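One chain of protein is taken out of this complex; the other chains stay put.
The first chain written gets the first letter, and so on, giving A, B and C; residue counts start at 1 in each chain.
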Amino acid sequence: MKIEINDLRFIYPTGLEALQGISLIIESGEQVAIVGQNGAGKTTLVRHFNGLLQPTAGSILIGDWDTKITSVAKLASRVGYVFQNPDEQLFSKDVGTEVKFGPRNLGYSKDKTDELVKRALTLTELSDKTETNPYDLSPTWRKMVALASVISMDTPIVIFDEPTTGQDALSIARIAHVIAELRREGKTVVTITHDIDFCAENFERVIALSEGRILLDGVAANIFGQEEVLAQTFVDPPQLTRLGKKLGFKETVRNQEEFLNILRK
Amino acid sequence: MFEKIKKDFTTMTWVLIPVAIAINIAIGQIVVLLKLPVFLDSIGTVLVGIVAGPWAGALTGALSNTIWGLFNPDSLPWWPVAFFIGLVAGLCANAGLFKNWWKVILSGFLIALTAAIVSTPISVYLYGGITASGSSFITAYLLQTGQGVLSAVLSTGFLVEPVDKITTAMLAFVIVQGLSKRLVARFPRPENAEVESGNNTTQIIIALVVVVVVVALGFVVRNMLAG
Amino acid sequence: MAFINLNNVTYKYPLTKTPALQNINLQVNEGEFVAIVGPNGAGKSTLCYTLAGFVPHFFKGEISGTVEVAGIDSSKSTLDKWVLNVGLAFQNPFNQISGAKYTVFEEIAFGLENTGVPRDEMKPRVEEAMKLTDISNLADRSPYSLSGGQQQRVALTSILVMRPKLLVLDEPTSQMDPIGTREVFGVIRKMAEGGMTVVMVEHKMEWIANFADRVVALKDGQVLMEGKPNEVLTSELLVENGFGVSRYTSTAREAKKQGLWKKEKLPVTLDEAVEGFKK
Partner (left out) sequence: MHERLSFFVKRDSALHPLNPLTKIVLALGIILVSIFSPWYWTSHVLLLVVIVPLVFIGKVATEYFTSALRLILPAAGFIFFMQAFFQPIGQTVIFNFWFLDITQESLLFAFRIATRITVMISAFTLFLLTTHPSELMSDLTRRGLPPQFAYVIISTLQILPQMQAKAQTIIAAQRSRGLDTESTFFKRIGSVVPLVSPLVFGSLVEVEERAIAIEARGFTSKKAKTSLYEISDRSSDKFIRWGLVIFVIISIVLKLWLS
């Protein structure tokens, strides 16, 4: 499903101008990463996608729905949103019930709900923890429960807010796998992240925000090549991009495969 | 005696008290928004009483009212009531009255009696019996029927408090049982929260059913009085 | 004799069946900077709590073996005395704000007030510590109004100002940007060179390799291996056990298979990688 943002502006009640005119089209099935320093407006931007925030000026279309006239509860059937801190959304006594909460709210039939829950639990490798109390799990696994509880809603658009913070290597690999699987299913994925290496390995398109404006938007390789511009929003290029540059590569490399290909030549 | 009290005030207790006060205020506000026939503004106080004993509970209650007084100055004079709610909750917990659901009803009832008795002199002396609370409607009615101020205020208290305090005690019990045992064990009195018989999920479910029934009862009573 | 001496330490939290630490032996010299790596659940935080005295004094549970820091046996000390020698800062910056103070300056002075440092001495010490971690400009802000990375700096400063002999850090830079991380590692390195002993849990392999003296790899509550940073962080054993490794290491390892990396030793840092890949 397509996201269309038209000259979006947002001013907080405190007077802070968090978004200063953002126009953007995210095509159906695209995988987009949003990067930028603290306070650049990343979270403010994505919270407009499901109507949690209403634009001060401008508009957002989710498919054919205008977020200004559509309720959050209704938008939830099109936009899933995984919050940064799982502890701010988990409340059920076991993982299974927690994951069922979203699809139930959306009014899916029992069969469909069961199927979606099963799929979400398999994807996040939680199938053996269905009966466990989320609070008895480690923070790493609680994060997976939060992921599962949004994926189970089967929305055409999924938003992740800082999915890799505090996760170890295995867990990051698991999250990357979930995102790859969503891509295969043709979902639109928008991720806010600080983890630039994770971004380089999993996303085609990168948007860099700075002080409420779009600083850079384009194919990952192009973005990471512009080291000086990225520095304006305190983002370092990925490790292998920096290595390639130091070695005098002409092309901007993002991942191991690209790096080794150039090395071979 | 003093040494024994000191043992209840561990760092965990000192950190818990502000959180408990915030819980009192947060839930109290939500209840106001939902227009429920209860206050539920001392769940945190009772919770501290259970896991950290009567004096920690009493301190939580007194501070809670004082700080709540910053937004709602009218709650300030009632701090002794909150003090005794925490104290009695802690005493009940020490006596093992928070170990299964029907004992919790008894605790709630004892807390309610205390609250009614302690609030009476404050209400009579400061406000002439008519306070800013909705239950003063009942007091006014009783006064019109010729009852004395003291007995009118006290009867109102006995009528109104049990619904609120039994619900409060039940919810505090549900929260403590819902916490991981590992966490409860860090507080000074984990033994107060050990469920006596049956597993704690059943206890939680029964307690929640009791809450629903009591609140529904509150609705009925309120609607009858409102006529 | 070593400054930290863990002898056959095995520890079980209350109400758990499996030990969080098993037969840990670890010696650290005064002024040494040791990094601990390992997947989640390996016992890294438990090890930090043990060094900082919270295991067993705060968490209770069953402990065997001996824990000695600066020649004092942990089992014979109490927590309030132990923390005068050992400082602890951990990952979640939000939970480390005391809540008892309105400004960053007061927040950092909190530990000094508690331990009875005279007022005349307090101010210069706080100012000096804030300069060290480069947060002097935040002095009058509320600790709650800061970003996660800034809060982590405040948490670290609040411990540094107490001048512990041993500094225990559990992922203290998790919410900092790359530039901040580099600076903070630099500060910690400087403390170690000044004689403070440092034990630090961290996932950021490149920085460990740049700054630490030694690396200890933990898995399932046991020491999997220990040694020089490059030696441990490039070991096959880490890959087999699901540890995260630096992109430079994993890429060079793959390159080596294809004959594109000629050196014996694999790289961990950017400089090492540039050095090795240069034609």
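Quick notes
By our rule, a contact is a pair of C-beta atoms (placed from the backbone, for glycine too) under 8 Å apart; a residue touches a chain by one contact, two chains touch by 3 or more.
Because the structure is a prediction, the values reported are computed rather than measured.
Though it is not drawn, the left-out chain touches A, B, C in the full complex. Check C:F90, C:F185, C:W207 or C:F277 against the missing chain and you find that the one touching it is C:F90. Summary of contacts with the chain left out: across B:A95, B:I117 or B:A140, the touching residue is B:A140.
Only one residue from C:M122, C:A139, C:M225 or C:V239 touches the chain missing from this view: C:M122. Take subunit C: the residues that touch the chain left off the picture are 49, 52, 54, 58, 79-80, 83-84, 87-90, 92, 95-102, 105-106, 109-119, 122-123, 144, 155, 158-159, 162.
Against the chain not shown here, subunit A presents residues 47, 50, 52, 71-73, 76-77, 79-81, 83, 85, 87-91, 101-102, 105-106, 135, 149-150, 153. Against the chain not shown here, subunit B presents residues 9-12, 14-19, 21-23, 25-27, 29-30, 34, 59, 63, 67, 69-74, 76-77, 126-132, 136-137, 139-141, 143-144, 175, 178-179, 183, 186.
Just so it is clear, only the chains that are shown with their structure count from here on.
The chains that touch both subunit A and subunit C are B. Ranked by C-beta contact pairs, the top interface belongs to chains A-C. With centres taken as mean Cα positions, subunit C sits 30 Å from subunit A. Mean C-alpha positions place subunit A and subunit B at a centre distance of 43 Å. Across the complex, subunit B is touched by residues 13-16, 58-60, 99 of subunit C. Every residue of subunit C that touches subunit A in the complex is listed here, in rising order: 39-41, 91, 147-149, 171, 174-175, 177-179, 203, 206, 242-248, 250-251, 254-255, 258, 260, 270, 273-274, 277-278.
Residues 18, 181-182, 185-186 of subunit B are the ones that touch subunit C when the two sit in their complex.
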